[in-house]
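Apart from one protein chain that is not included, each protein chain of the complex appears where it belongs.
Which chain is which? They are A, B and C, in the order written, and residues in each are numbered from 1.
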Amino acid sequence: MKEIRIGLVGAGWMGKAHSSALLDAQMLFGPDYGVAVFEMVADSNEASAKEAQHKIGFKRMTTDWKEVVSDPDVDLVDIATPNSFHYEVAKEALNNGKHVYCEKPLSISAEQSAELAELAAEKNVVNYVGYNNTMNPANAYVKDLVETGKLGKIMKFTGTYDQDQLLDESLPITWRHVNKLAGCGALGDLGCHLLSVSQFIMGDIQQVNAMTSTIFPKRPKAAGSSEMADVENEDIVTFMAKYANGAAGTISASRVATGRKNRLAYEIQGTQGTVCYDLERMGEVQVYFHNDNEADRGFRTVLLNPHHKGYSAFQPAGGISIAYNDMKILEVHELFAAITQGAEYACNFEFGYKIDRTVDAVLESAKTNTWVHIE
Amino acid sequence: MKEIRIGLVGAGWMGKAHSSALLDAQMLFGPDYGVAVFEMVADSNEASAKEAQHKIGFKRMTTDWKEVVSDPDVDLVDIATPNSFHYEVAKEALNNGKHVYCEKPLSISAEQSAELAELAAEKNVVNYVGYNNTMNPANAYVKDLVETGKLGKIMKFTGTYDQDQLLDESLPITWRHVNKLAGCGALGDLGCHLLSVSQFIMGDIQQVNAMTSTIFPKRPKAAGSSEMADVENEDIVTFMAKYANGAAGTISASRVATGRKNRLAYEIQGTQGTVCYDLERMGEVQVYFHNDNEADRGFRTVLLNPHHKGYSAFQPAGGISIAYNDMKILEVHELFAAITQGAEYACNFEFGYKIDRTVDAVLESAKTNTWVHIE
Amino acid sequence: MKEIRIGLVGAGWMGKAHSSALLDAQMLFGPDYGVAVFEMVADSNEASAKEAQHKIGFKRMTTDWKEVVSDPDVDLVDIATPNSFHYEVAKEALNNGKHVYCEKPLSISAEQSAELAELAAEKNVVNYVGYNNTMNPANAYVKDLVETGKLGKIMKFTGTYDQDQLLDESLPITWRHVNKLAGCGALGDLGCHLLSVSQFIMGDIQQVNAMTSTIFPKRPKAAGSSEMADVENEDIVTFMAKYANGAAGTISASRVATGRKNRLAYEIQGTQGTVCYDLERMGEVQVYFHNDNEADRGFRTVLLNPHHKGYSAFQPAGGISIAYNDMKILEVHELFAAITQGAEYACNFEFGYKIDRTVDAVLESAKTNTWVHIE
Partner (left out) sequence: MKEIRIGLVGAGWMGKAHSSALLDAQMLFGPDYGVAVFEMVADSNEASAKEAQHKIGFKRMTTDWKEVVSDPDVDLVDIATPNSFHYEVAKEALNNGKHVYCEKPLSISAEQSAELAELAAEKNVVNYVGYNNTMNPANAYVKDLVETGKLGKIMKFTGTYDQDQLLDESLPITWRHVNKLAGCGALGDLGCHLLSVSQFIMGDIQQVNAMTSTIFPKRPKAAGSSEMADVENEDIVTFMAKYANGAAGTISASRVATGRKNRLAYEIQGTQGTVCYDLERMGEVQVYFHNDNEADRGFRTVLLNPHHKGYSAFQPAGGISIAYNDMKILEVHELFAAITQGAEYACNFEFGYKIDRTVDAVLESAKTNTWVHIE
């Protein structure tokens, strides 16, 4: 039983979610994959830091994150800060030889992420980005269908991530609408989740061609205020993609997609089969096999079951709902298995960088109205 | 090319529908299966008879149906009268050696239908009851799945036919609510369509146990009237059934099923597979095969296609909508093929009798609150 | 902050599930609803008891459950034994004035359950049966639709709970197939979950009329054995029901329903609306409102969201998957709120008794082939 001493940077909602997932993972998988020790928590807001210390049970707290990343009793730096701080914290943690677990996105620019990925590769540490959708048993199943060739040669990927949480135009400006803090709009907030799934299953994108729309270009400065502020980034993004594997892609994201609550949906067409998924129906995958008998052929509604990676951690039989949050539990389990057992993992900093460079290319394309090559 | 001279009894909506289907069938299947000659039409309402003569092109018309069933130039008597007259007309037509095509139900009592079935078996004539749902390519496909054993031993049939056309309590009394004319309520109007599908696919029912409800026991005597009349029969019927093949059945029908427009839906569970169908999605069948690979197993949404009997008359490729009315075209085609080529057909008078005896048993069970054995 | 000292009887899988749910509930709802103290655990198997003590952190362990129910430092007796022991333990716990939390079913006979319900009503204690499906936000939403009259007068309930876990005939005999241990088959194992939902939403059933089938009447005595043993109870049960509210019911359950994994599905038809639910798609409810504009009217696919009771404990926005296990968390939260704040709860022993008396009536009806009146 190995102890992993955790230094959490950022004591907000996501920091707590990480800690809670660590506890749940330990209950599900037992101590062989490492036992979390809540060593130290940092938050610039002292009250938040104290509250997290109290609630989660950290031994120590600080308002200076640099103490965490340099502390000799911290094995793993867990970064749950606002996105714009990821780069700085991760860099110093790596330089101190810590394992790093960074909430998605890796940073808010491809350049920063490239630097972090390179640095992480130099150091002999686990470098993990929290793209939790890659842990979804449904996506693991689809990846398997693609990689084993059951779908034949992949021809087309069509995906969208649509929500309508920002549909109400009276909702005020937040950090999400400000590029310095968020990097971009729907693309960063929602699209990069979809991109992580695409990267995981389909591999690299080589070219993109994008357009964006901002449906509500101004929002109140505060709730109820009549003073308006500019929304700096896109409500909707759409782009075409060319994959390294030869497939064509169409990808979009919207934070104002009326009626859509959590629609991370995609379709992959191959010459031997087609598969569809929609996160609003998390527990089922639609798959069609061209070689099925013609009279009996049709899209199969496959309910997630223990034959799909990750599912059996939660349920012994198929068709039983697992939670969105369970993907975070699988994620921290994979992180711990990487640290204690050297297990492989997909979402390293290189992976995170690939998402971020695609995001940058999409934004550039939307600005220049041209195809943009990646790398 | 053989001519079939038709004597139509009943010039209402259904009579026209039969004639129109005959023309369409000839366009689709060509003259080898017989060419309809519209010889004579009868309707007690002279205006109706004349209008039908004019519109459909009958050579002669009459207000006395007995002239039709005895006319030497009539080969096929087509019965499209109100249900309560089927018995009388069919009997005399059979006694005159005519082929008989009777719209469903065969009669409004099992006793009458038994007599007709026996009489028809004695005569060397085609005796066809218009249970058009048996012509649905979807039901033909399901019958095939059951009969070839692809679903294994059949364990359970669950079916309902739900509509909400009589949900509005201000709708006045019609013939449907009067037992002398209708025999019964939702059971006869909707349920017997479902029973025809059940008989077609599952075979005989041996025992039933039923209950009925009348949600609106009184309705206005006429639209807008404040005088009320008694509804004599059931709005909802539900019964359990034991099939000769050993399966258990649950069957229901409702004419006040809020939100349901044309939901003739059923599920058949076998030890090797399960199949589901819903007429509101006429073009697709759901089927599950237990022997599919466990990771990839799920209900398949099979779109109707040329591999399903009847479909290719209408479309050369799968997934294209065919119409509810197309089932009537397939029906008259089968009728003509029986007359001109001696082709086999399922819905003979014996079949019609089996539906009617089941209906009678269900009504008796609902009255006596006991299991009722059939035959 | 009030401490609730727990005495767990039965250290198997369900006992651990209860304990784990208690911890999760505390994290989600905070200490105001009571803090669980793991006081003592009993299991006749000493190793199990010790393991549970160690893993969950109970202060004390014993192999004699009577020590738990009489211990002065136990506030709440948590019963997670095999079903056939519920009665005995619950009775003595009640007699000792303990709060009692009993996993479903309350007992394995209506008579025992009636006695427990009466005894519980005499004592001033919380008496809770763990019918977790009543905690499902979907079912809470449906109950609300029914009780507020949005569906009008309720006409019909149709429900089934189908799984195919026992479809494989090579699976050996287990306690589930032996009536002394299980009471009955699919009805007790699956059907009573559906009955709990029915009772919760529709209220009392007054009459039932049932039939049962045993598809595999013999099973191997042990895995791989060629010696066969009798299956004593039903693989499939189907019954008609008459509700106190005037509605008709059709209810079934099967443990050999090919292709169905967790299909607890029902439809409720009212004169103003209809609602459908299927646990295989836990996150969505189908509802139809007759008063919607005719051109735009149809079944709505309502994704669970914070407007549905219980959901907001897990997610701040709609359309995000919650887990089947989350219902257990809501259950123990309700239990604690009842103990510490006197909050109301539906699933008391009287509720548990009503399920059990319906189960008994169904079994009697299947034996006698008659309608059986309840109370």
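Just so it is clear, a contact is a pair of C-beta atoms (placed from the backbone, for glycine too) under 8 Å apart; a residue touches a chain by one contact, two chains touch by 3 or more.
Not measured: the values here are computed from a predicted model.
S.K.: Among A:179, A:213 or A:245, which residue is in contact with the omitted chain in the full complex?
M.R.: Final answer for the missing-chain contact: A:213.
S.K.: Any idea which of C:26, C:305, C:340 or C:358 touches the chain not displayed?
M.R.: C:305
S.K.: Would you mind spotting which of B:61, B:322, B:338 or B:372 touches the chain that isn't drawn?
M.R.: B:322
S.K.: Taking the entire complex into account, which one of A:170, A:225, A:271 or A:341 touches the absent chain?
M.R.: Once the missing chain is taken into account, the touching residue is A:271.
S.K.: Given the contact definition stated above, which residue among A:17, A:37, A:121 or A:240 touches the chain not shown here?
M.R.: The single option touching the absent chain is A:240.
S.K.: Touching the missing chain, which residues of chain B?
M.R.: Contact residues on chain B toward the absent chain are 20, 27, 163, 165, 260-263, 279-284, 303, 305, 314-315, 317-326.
S.K.: Touching the missing chain, which residues of chain C?
M.R.: On the side of chain C, residues 141, 284-285, 287, 289, 292, 294-303, 305, 307-308 touch the unshown chain.
S.K.: Just checking the interface: what residues of chain A touch the absent partner chain?
M.R.: For chain A, the residues touching the absent chain are 151-153, 155-156, 158, 160, 162, 164, 167, 209, 211, 213, 215, 236, 238-240, 242, 248, 250, 252, 254, 256-260, 269-274, 288, 290, 297-299, 369-371.
As a working rule, only the chains that are shown with their structure count from here on.
S.K.: Using the average of all C-alpha atoms in each chain as its centre, how far is it in Å between chain A and chain B?
M.R.: Each chain reduced to its C-alpha mean, chain A and chain B end up 55 Å apart.
S.K.: Can you compute the centre-to-centre distance for chain A and chain C, using the mean CA position of each chain? Integer Å is fine.
M.R.: 36
S.K.: Calculate how many whole Å lie between the centre of chain B and the centre of chain C, each centre taken as the average of the chain's C-alpha atoms.
M.R.: Their C-alpha centroids are separated by 42 Å.
S.K.: By residue number and range, which residues of chain A touch two or more other chains?
M.R.: Residues 284, 303, 305.
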